[in-house]
Each structure stands twice: as structure tokens, then as C-alpha cells.
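Note that one protein chain is taken out, while the other chains of the complex remain in position.
Labels run A, B and C following the written order; every chain starts at residue 1.
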Amino acid sequence: MNYPQLFKDGLWDNNVAMGQMLALCPLLAVTTSATNGLGMGIASLAVLILTNTLISAVRGVISPQVRIPVLIVMIATAVTLTDMAINAWMHDLYKVLGLFIALIVTNCAIFGHAESFASKQPVIPALADAIAMGLGFTWVLVAVGAMREVLGSGTLFANASLLLGPGFAWLETTIFSTSPDILIAILPPGAFMALGFLIVIKRLIDQRLRNREEAGLVQMQH
Amino acid sequence: MLGSKRYRGGVHPVGHKADSRDDSILTDVPLPPMLYLPLCQHTGDDALPLVQIGDRVLKGQKVAKANGRLSANLHAPTSGIIKAIDTITMPHPSGLPARAIWLEPDGQEQWTELTPHPDPYSIPHEALAGMVEDAGIVGMGGAIFPAAIKLRQGRRFEIKTFIVNGSECEPYLTTDDKLMCERAKEIVEGAKLVRHIIEAYRTVIAIEDNKPEALAAIRQAAEGIGSIEVVAVPARYPMGSAKQLIQAVTGHEVPAGSRSNDIGVLVHNVATVYAIQQALIYGKPLISRVTTVAGGCIAAPRNVEALIGTPVQHLFDSCGGVTSAPSRLLMGGPMMGQVLPTADVPLIKGSSGLLALTRKEVNEHVPAPCIRCGRCVNACPMGLLPLEMASTSRKDDFEGAQDAGLRDCILCGSCAYVCPSHIPLVQYFEYAKGEIRDRRVGEQKMLRTKELADARKARIEAEKAAKAAAKKAKKKKAKPAKKPEPSSEETA
Amino acid sequence: MLIATLVLTLMGLVLGTLLALAARYMAVEDDNPMTGEIEDLLPGSQCGQCGFPGCGPAAEAIANREADVTCCPPGGRALAETLAKMMDIDLSTLGDAAEPQLAVIDETLCTGCTRCFKICPTDAIVGASKQMHVVVNEACTGCEQCMEACPEDCISMTTEEMDLTRWHWHKPEAA
Partner (left out) sequence: MNTTAAAAVTASPHAHDRSGVDRIMLNVCLALVPVTGFGIYLFGLPALLMWMLCIVSALASEALCLWLLQHPMSRLLDGSAVLTGWLLAITLPPWSPWWVAVGGSAFAIIIGKQIYGGIGQNLFNPALLARIALLISFPVPLTTWAIPYLNPDLGQSIQILLGNMPTLIPTPDALTGATWLGDSKAAMKAGGDMTEYLSSHFNVMDAMIGERLGSMGETSALLALLGGAWLLKQRIISWHIPVSLLGTLAVLALVTSTSEPERYAPVGFHLLSGGVLIGAFFFATDYVTSPTTKLGQVIFGMGCGLLIFTIRTWGGFPEAVAFGILFMNSLTPLIDRVTKPRVYGRNRQGDVIKHVPAQRRVN
């Protein structure tokens, strides 16, 4: 198993949100702040790790005919567990994210990886895939959340201590205090625009890299 | 069929008609040093030359005969020597070469023997159509469809309305206008003859209301004949298009994909009708035509009656020459006419006008992106969506273009005339139509090769089988006694 | 609780059986079903210009996406477009299809040996023994088999010449 490639895929090339364009519903809905994005990202990461390892572990037992219902049941269980855990330990964050955590069940990213990867691979690669994909999804959520939060309310990681505990209060920064907030960034249209710009930036970088690679190849040929 | 006599859309381009309307038709153009007669001056296949290099031909003598699909005869416009049968640059925007008969006039204008018919009405209908075919007459409004074929089609259908198209709607052109003013009697006579051939119930000469003199002349000529109506139709481009004219005159629309005779209508251009009259009464073949020489670069624009095959440059010179370098040379009007690659190309049967336009008249701009203003939609006389047709053609989505209306497009250019972004809409349509035709030809060729390959396979297999059978038969013959033995052993 | 467990178990059993049955009866055979369809579209002259031994193997390769839809020169652009649509491929990414070729027999060199017209897969060469042979353009697929068979080297390949009947306006420069 090529682990570096696995992580490169998850974090950049085949990123859930920016490469595969999956899981956009929670992404657009919860990223009103970087903290919310981080919370959702961690929740998705947890669910991914749980489901991928579980499914990979039992993959030999499930008969192919009923694998999809089984996957759904397992994912639903993992999501419910995460949901309960957040409600128990991070109640304030739960108030914000609550609705969307339940929706992780229908998150195509998780189901897709259970089906296409975990159900065919041993436990360790499945776990690695889950971590790579989950982290990839998390950083995009944080990035979109941060863009919207900075523009919309002039802060960054506001209320981070609610999520991560009081030790992380230093994360909470105020970027602009005087200028008016661009409310549209926090409203739904802002989510589309932020994600759109992020995707544009990714593609521009990819294009640059490809051009450079081609130039390198040409040079090698000469 | 809807009863509205007003067709939708259309445009009012600047007329420029006064330039060439004042003078009468110039008939004494001096003979050019050489006449070039392209073998294909009609819609279909090339005509077959009947003469050889060095032959002396007389004026009006048939020099090439119709050969193949939708072909037409070709006659010597004057007496002279055949110098070559070789390629020339054609009066076509591609500038591609095609074969033509090169005729050097000997200046004697010696006519071949003509057979006039003082009373053509006594000749059977079919023979009359044959005489039109013999005279090599094609649609002279620009459609260049062999006239005799149209007459024969007209005989197969019940023609309720026969329309003589005198609604010359292209700017600059006054050919039909002048012809109607000066030769009204002949045109009315021709209309009567055509009506007689196709036995039409109603005959209408439709003239745009911006040609009052032509209207008056034709009305006067038609007076007393009774059964020929002269109708003034509103001047609006493209009134001269058969479909639009039929709607303006009869109130009926030609169903998509059908021909006008399917709904009992036949349309002929006035110049064609004139040529038919000349052929039937005097036995004269089509060897000359009236054409408008105009445009901002022409010193003295006017109409000339010139021999087919005369180089365009020669006609320019006989109208005072070219005063400045033209930005564009055209055959036909500016709306639907074709660019000429040079002025050395010959006049052909379908040339209704020869224009040398200045840069200002062409008014060409660099195309800008479409702003969806919808002017093309409102200008389209066919009710299509030119902007959609162009954008789909640009993406090579030809199916989408067909859906947006390409299949019904008559390429009249009204849309491109009004487009504020100066998008070459018609060129997009021509491109898409050409590509679609290429595809169809390619597909047909492939089907054919497939059939041929299958046929060959079947043939080879049949041959093999036949050979094998022959071998078997031979074997059987050679060893008839040996064969039963092993079988008897087996059974034993 | 007991009822819930029972209901779920029952549902699991019923639905599981259903799925198992469906998997058996709606099974798709591994053979690519498109192969046959594509073979029907190909010219069938077995000319081999695609680099495969014949149209059948080429169809299989195209169906399995091992060969480009533009690989068949006799089919030309029309075939490439039909195939691209069938396979859901964006044709613009593949570059131009090869221009169809035509065989031309040099009249001065041809000895009338009949080898070329015997081998022609579409009977596109006409002629008789000891007489000049001529290529029928409408049937020639440009497969070059005659070129190889000709002992006099008098067959060459050209693209079809542009003439007035084939010419059409080019696409305008994009605005």
C-alpha cells in the first residue's frame, strides 16, 4: 500500500470536497465560522475512522448481496455514537452543529469510502484512508469557515474554547474590529462563493504544477 | 396553414437602388476578348461539352448538353472559336477552379438557325417544357434551379397559384425592376405562357411597392388580358424569398421540408419568365442576361444586358470602371450574394448583380460577444433563434443547432444584418450546414463500403463453398469404390 | 423491544433474500455488451488501418476503452462522433480523426496485373486483366492493401481533392 500517495490523495488530489465534490451539504451549511468547520471536520473524521476500520474488519463476513444495508447500519451507528458524544462533552458546539451531525449518515464521502475502499482493503490501509480523507475534509471545512468568518464577522476561531477546551482560548482572534462585517459571507451565498474560490485556487495550483511538470519532462528529453 | 398574409420578422436594409435605376438597360456592351462558360451554372451536375477545341460555333448553338441530375444545356453566347475546355477560377467565394468552355468571339455575331413559334399555345404542354429545357433556362433570381424541371413538377401537381416574383428585395439590385419597366409586355406574355404550360388557376405578378414604375408598366401590359393579377406587396427584405412571397400573396405557409408545389404554388422570377418567353416565341436560348453593376466603387452604376461568360471586369469597365479599390466584390446582392475572389471570373446565368462595395458600405466590424439582445430573433423571417443556432454551431453541437432552427434556415442574413455584436451568424450557419452535409456523405460512404465488404465476404465464401463442393464432387468421382469400405468396418 | 427485534430480523431476512435473488437474476455478463453494437457501426472492410487485425477486435478494443474512437480512418469524423456519443467521450480531447485517404493508380505504370483488385476489401478497384485499373473513389476506404500488393509500385495514397461540391464555409474566428 502506497501510504504517501494515500495521504496526498486525501489531503489534496482527490480531496472529498474539492476533488470529488462530495459532502457539500454539511460543508456549505455549517461553515459559518472556522470553529464550526473544525467541529464538523472532527466529527466526520471520527465517523470515518470508526466506519472504515469496522467495515474493513468485518468485510470477509458480509455477503455481497446485503453489503449496502449493512454498511448503512454501521455508519448510522457510528454517527449516532459521535452525535451522542458531542452532545455529552461539547454541548455548546452541539447546539450549533446538532442537526448536521445526524446528516453525516447520508454523507456520500463516508459511504463512498466504505463501499469503494474499506470493504476491499485490510484494516490498516482502511484506517489510513479514513484519516487521510477525514483530515482532507477537515481542512477544507476549516478553510471555508475561516474565509467566511473573517469576512463576515471579523474574527477567527471565535468560541474555539467551546470545542477544544479552555486551553485553546488563544486561538480566538479578532482580525477586524472597526470595519463593518460583510454579512453576505456568513449567509448561504457566501458559502458557495467561498467554496467556489477555494476550488478555483486549487485548480490554478494544479495547473501550475502540471505545467511545471511538463516543462520538466521536456527539459529531460532534451 | 395560417391565414396571415404578413410574414414575421424581416429587415429594411438601406436600398441604394436609385444609383442604378435612372439609366435604361445598357444593351450594347462591346464583345470581350474571351468568354468563359463554366460547365456548371446550375444546381446539379456538370453539363457535357459537345464541341472540341478549334471548332467554330455560331451564336445560340448548343455547346454543352445537360448530363445527369438537375443539369442544364449551355449555348454559345456569340459566334467564335472554341479555344479551350479547361479550368477557370469560378465566381464562388472559395476561388476553386472548375471546368469551362473558352470561347473566342469572332465579332460576326452570326446566329445559328432559330425556329420561332408564332403560336406556341398550339404546341402540347410537354413539348413546351422540353423547349424550355432545350434553351438551357435556369432560375435567374439566383436559385439557378433548371426551369424546365420546375415546369414539369408544376404539371404533375394541381397549381392553384402561379406567382411571378418581381419583388426584388436585395439592396442595390434593380435588374428585375428595370426589366419589368422596359420589357413589361414580354414578361406578361411569358407569364401567360408559363400559366398555359402548368395550367395554373390564378396567376399573380407580385411586385414590391417601392417599384412604382415597374408596377405601372406591368399593370399596363397586363390590362385587358384579365386573368393576370398584378399585386403590390410591401417592401421588406426578404420579400423575394419564395416562402415569404407565397405567404404574402396567398396567406399560406409552405410546410417545413415541403416544396411550394406541394401546396399548389409555383414561383418563377421575372427574369426567368422573360427568358422563357424569348425561348418559346423566338426560339432563343439563354445566352445573355440583365445584371446590375453597382456599388460605391463603380463610376456609373447601371443595368447591363450582357452575354453569359463575359468577365466581370469587362462589365465594370463598360460602366465607367472602378473608381477606388473595392473592399469587396460580390455576385448577387449584399444580403445573400457571394464574394468573388477576383473580377476575372465570368458572368453566369444566375448573376443578378455585380457589386464593388467600399469599406463603408460593407460596414464590417470585429465580432464581439453576443449580448442576447434578441434583435436576430425579431428579424428572423422564419421564426428561428439565430443566437442559439450560432452558439451551438460554435461548439460543434450540430444537433442542437438543428433543434434551434438550422434545418429551417433560409440563410437570408437578416439576423446578421441587425446584430449589434457583428457576429457572422450566417457563416456559422453555412459552416454547420456544410459540416452536417459532410457527416451525411461520410456516413453514406461508410454504409456503402460496409455493404461492399459484406458482399465481397459473401462472394468469397460462396466461391470457397463452390470450390469445396466441386472438390468433394471430384473426390467422390475419383474414389467411389473405396468409400464404403471403412464405413462398413465401422458398422461392423 | 422483542417485537422491534423480530420485525427487523424479518425485514432483514426478506430483503436479504430479495437482494440475493436479484443478484442472481439480474446479473450482467462480463462480456462487454457494447462490442457487438460497435462492430455493427464499423465499416467491416477488415482493412486494419486501426492497428487491429479486423473490425471485430477493434470493436472490442474500443468497447473496453483500449482504443480511441478516432482510430478508424474509413469511418471518418461521422463514425468518431457516433462512437464518442455512445461511449460518452468528449471528442475534443482526442484530437482530429485522420483525414480519409484514397488510393490513386498511376495510369502510366499500371500493367493490369489484377492483384490490387483481387485484394481490395470493398471491391473499389475496377479493371480487367492486362487493362488499366481505376479506383472508384466512392468505395475506397484507403486501407493501403492494394498499395502493398502492387508489384509496380504504381499505387499511391492521397486525400480527396477539394472541389466546389464539397467546399463549405469554415467556422468563423471566435468572438
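Everything below uses one rule, namely that a residue touches a chain if its C-beta (ideal position, glycine included) is under 8 Å from a C-beta of that chain, and two chains touch if they have at least 3 such contacts.
Predicted, not measured: the structure shown is a model, and the values here were computed from it.
Summary of contacts with the chain left out: across B:G68, B:G251, B:G320 or B:G374, the touching residue is B:G374. Within the complete assembly, B:L330 is the residue of B:L330, B:A401, B:I436 or B:L452 that touches the hidden chain. If you put the hidden chain back, the residue from B:A343, B:A401 or B:M446 that touches it is B:A343. Across the entire complex, the residue among B:D46, B:E189, B:E208 or B:E361 in touch with the chain not shown is B:E361.
On the side of chain B, the interface with the absent chain consists of residues 1-2, 7-8, 11, 13-14, 93, 155-160, 171, 243, 247, 252-258, 261-264, 297, 313, 316-317, 321-322, 325-330, 334-344, 355-357, 361-365, 368-375, 377-378, 380-385, 387, 405, 408, 411, 413, 416-422, 424, 426-427, 430, using the contact rule stated above. Contact between chain A and the unshown chain involves residues 179-185, 187, 189, 193, 196.
Quick note on the criterion: only the chains that are shown with their structure count from here on.
With centres computed as the average of Cα coordinates, no chain lies farther from chain C than A.
Work out the mean CA point of chain A and of chain C, and you get 45 Å between them. Rounded to whole angstrom units, the spacing between the C-alpha centres of chain B and chain C is 38.
Rounded to a whole number, the gap between the C-alpha centres of chain A and chain B is 67 angstrom.
Contacts with at least two other chains are made by no residue of chain B. Chain C meets chain A in the complex at residues 12, 15-16, 19-20, 22-23. For chain A in complex with chain C, the residues that touch the partner chain are 63-66, 69.
Those residues of chain B whose C-beta lies close enough to touch chain C in the complex are 40, 90, 92-94, 96, 98, 367-370, 393-394, 396, 421, 423-424, 427-428, 430-431, 433-435, 437-443, 445-446, 448-450, 452-457.
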